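Note that one protein chain is taken out, while the other chains of the complex remain in position.
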Amino acid sequence: MSHAQEQQLERLTFFSDAVFAIAITLLVIEIHVPHPVDASDGAWAHALLELVPHFIGFVLSFFVVGALWVAHHRVFGLLRRYDPGIVWPNLLLLMAVAFMPFSSSLMSTHPTERVPEWFYAGNLLVAGLLQHWLFRRALKAPFLREDVEEETVATTLRRTLALPLMATIAALLAIRWPGPSNLPLMLMPLAVRWFARTARRRPVKPVPDQAT
Amino acid sequence: MSHAQEQQLERLTFFSDAVFAIAITLLVIEIHVPHPVDASDGAWAHALLELVPHFIGFVLSFFVVGALWVAHHRVFGLLRRYDPGIVWPNLLLLMAVAFMPFSSSLMSTHPTERVPEWFYAGNLLVAGLLQHWLFRRALKAPFLREDVEEETVATTLRRTLALPLMATIAALLAIRWPGPSNLPLMLMPLAVRWFARTARRRPVKPVPDQAT
Amino acid sequence: MSHAQEQQLERLTFFSDAVFAIAITLLVIEIHVPHPVDASDGAWAHALLELVPHFIGFVLSFFVVGALWVAHHRVFGLLRRYDPGIVWPNLLLLMAVAFMPFSSSLMSTHPTERVPEWFYAGNLLVAGLLQHWLFRRALKAPFLREDVEEETVATTLRRTLALPLMATIAALLAIRWPGPSNLPLMLMPLAVRWFARTARRRPVKPVPDQAT
Partner (left out) sequence: MSHAQEQQLERLTFFSDAVFAIAITLLVIEIHVPHPVDASDGAWAHALLELVPHFIGFVLSFFVVGALWVAHHRVFGLLRRYDPGIVWPNLLLLMAVAFMPFSSSLMSTHPTERVPEWFYAGNLLVAGLLQHWLFRRALKAPFLREDVEEETVATTLRRTLALPLMATIAALLAIRWPGPSNLPLMLMPLAVRWFARTARRRPVKPVPDQAT
């Protein structure tokens, strides 16, 4: 039966991968081909300049969804089988991810308005919290691979706090500076690393190395 | 040859997963970015309020397709190889699933009209019946894993009755109350559980435990 | 190295499956939500009636792409590794499949005009010929699983002739009867079976059973 359970984990992983891959690739279809007034380089420069918020939104959302996938990939690599109870939390996370093409497009179309920024930040906040909840449920005793250390789990969970925090900061900044308010999201790699380091600095009770 | 057959089952599963994943992610692309009259919070509140039926439709259809995937995932996890005769029933179920982005968008665009509600409920009814038919054909003697008990099969088949029943109720309610008529669909987790329990309560002839 | 080669075959199969799955699911997004003049049942009946060619086109193309996938699935299940020379023929077949959402939508939007029918039939003809070419190249001596009989290969290749033949008939009929000209395509399951039987009836030199 253990082989069957492994296959089921593989399939859950697979389905999640597919949703991540589709959502990340659909980000582009909301960028529409411009029709400048004439074929001159000037008209084109103007037309492409107007698309810049869409390009930034595409890159930003690609990184966010990419980071969510990388974390999902890392966490599911720590499991040897799965708690059936994570199927729906996983689907909820995927729902937040599948919603990204809309909220990303909403923000890119209205790049300096407050409400779309809140909407986008809200989507990221929800995705981040669902990710934290999912990982907390998945990374538990009988489901973990035997060679996974307690510290790895703690660090992984801590890292998931970066996205909700950064999304909250972006939402607060959007009250005054919609648009530039997204800058903190670009600092997310630093935030993730900072949270990871915090976890490591905390005194951890020595765990007997199970991999020996 | 048993290895090859297992691979074929994997590929059938895989293709199905991909169609589920694409259909569930495409649900979002029918939600269009609004263009409120101005950038004020009031205009935005109004614009987003008008999108609420689309958001509800997205969430509802995400749960329906998600539930169909979870059931498919569970059932195919009970098989060790497959009856070639299920390939086309499986494709028919996928067709009903692939059609969901259209019927979901139709209902969300006309959230209080009778015909779109019927159309949506009809799609769910067809999907539910096809699912029942597929599972009935797939969960049979030489194809099941050896450790699967008869009761599990019975329960699984019973659970598939929840979707057709709820879709029928939604269609009947839509005659009078199009829109709120979808409420029973949100009770589906309860309905599924109720059907599952019914199966268990029925006296089952004791089956010798094949897993020893 | 044999394990690595098997993995490469798996990945080729996987990529193909994904393209089939996406193309088959994208068929729906060309069906646009109607906006009837009012919410009466009559106005809706009229609006949905106008969509009927799109529904037929969706179902027809779903079956065609589905049948192409089923055949691909069956053929790749006969291989144990692959001739690197089939990678590009396989990509060409996938190109014809990926083009189907456009030609299907073209035909559905202009359901009784000659040129769109030819365009659609042409796409099917090309897909059918590429499929035949691919299978002929793939199903060869060192790449086949050992237990595959010569007759199975012959039957499989014969079956691929049904699609080009039916597409040609549909194109010829479209000269006079664009629209109903697609009827032969619905007879394809019969045509496939007829070609399969033809192969079997031909006297086959007795092949020593390699599977012992």
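We just call them A, B and C in the order they show up, numbering each chain from 1.
Convention: contacts are C-beta pairs under 8 Å (C-beta built on N, C-alpha and C of every residue); 3 or more make two chains touch, one makes a residue touch a chain.
Please read these numbers as outputs of a predicted model, since none were measured by experiment.
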Shown chains that the omitted chain touches within the full complex: A, C
Touch criterion as defined above, residue of C:Leu12, C:Leu68, C:Ala162 or C:Leu185 at the omitted chain: C:Leu12
Residue among C:Val64, C:Leu78 or C:Leu106 that touches the chain left out of view: C:Leu106
Which residue of A:Asp17, A:Asp83 or A:Glu150 touches the chain not shown here: A:Asp17
Where the unshown chain meets chain A, residue by residue: 10, 13-14, 17-18, 20-22, 24-29, 31, 33-35, 39, 41, 44-45, 48, 58-59, 62, 66, 69-70, 73, 76-77, 145, 147
On chain C, residues whose C-beta touches the chain left out of the figure: 1, 4, 7-8, 11-12, 14-15, 18-19, 22-23, 26, 29-30, 87-88, 91, 94-95, 98-99, 101-102, 105-106, 109-110, 112-116, 119
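In the analysis below, only the chains that are shown with their structure count from here on.
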Angle of the C-alpha superposing rotation, chain B to chain C, to the nearest 5 degrees: 90
Separation of mean Cα positions, chain C and chain B [Å, integer]: 26
Intercentroid distance (Cα basis), chain C paired with chain A, Å: 37
Residues of chain B whose C-beta touches two or more other chains: 14, 18, 22, 26, 29
